[in-house]
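Shown below is the structure under consideration.
The complex is shown incomplete by one protein chain, all other protein chains being positioned as in the whole.
Moving on, here comes chain A:
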């Protein structure tokens, strides 16, 4: 993926007719078709309506949904109809109840309010984890990639160490050691999350560092720091952003899992994973109690992944 983005953004324009995309065809070799490999995916050209599905529109829609979701998360405290932690109605009100659109749980708390605030926690925490991972991993990766040699080895071995830790186990350990809570969940996930970015950024920087433009910049008199900030980092940003945006969904899921296991915020704070877990016993009699928060997790993760795809498509197109 990274190479695709890199090539695209290197922005080498191919004049039509100058060098047509090299095809895979080898005369006389059966099975080698003339269709350029990179183009095999996607809709066949000429299918009516294909443009609508392959153009920029779906990507823009997905990103709009992503922005909407973030706005919803930020405004959740103002939007919710009821206090999420207090019983506000009869217990077990079903989905579609005129007072409680998504029903109430076993002690009469409004599920819509709880789910909205739970989504807020998950979503914002996921964004923060990814942002922190991006910054920490980015700094480590750029340093390792740009300096190379011993610096690279040391930084990457440390990264490997963190990469070897099973994320869930670390999170359990941190939560067990420091007690459950929002900050500790955040710490636990961040510790295991940044190494991925460090690896990706480092690889990207190393491939950029051997390109002639870096040598040319050195010849032009740019120092190490300047080469790094002006001639390397801007080239890594697209890849890093794409990776990060595809990653938010995974963080959402991990957070929900931790919370499901009781390692998130303590009750009665509204959390999607914990609410699903606590409601599991009601699944047969009152299905909506676990299913509503569970579906919310799914929705978040789905939107995050589709949004990430959209970001990637748009950035690739821009090249």
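Everything that follows uses one rule, which is that a residue touches a chain if its C-beta (ideal position, glycine included) is under 8 Å from a C-beta of that chain, and two chains touch if they have at least 3 such contacts; residues count from 1.
Heads up, the rule we're going with is that contacts and distances are computed from a predicted model.
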Which of "NADH-quinone oxidoreductase subunit N", "Transglutaminase", "Succinate dehydrogenase iron-sulfur subunit" or "ABC transporter permease" matches, in UniProt, the chain that is not displayed: "ABC transporter permease"
Residue of A:98, A:149 or A:212 touching the missing chain in the full complex: A:212
For chain A, residues in touch with the removed chain: 9-13, 15-23, 25-30, 34-36, 39, 44-46, 211-213, 215-222, 226, 230-231, 234-235
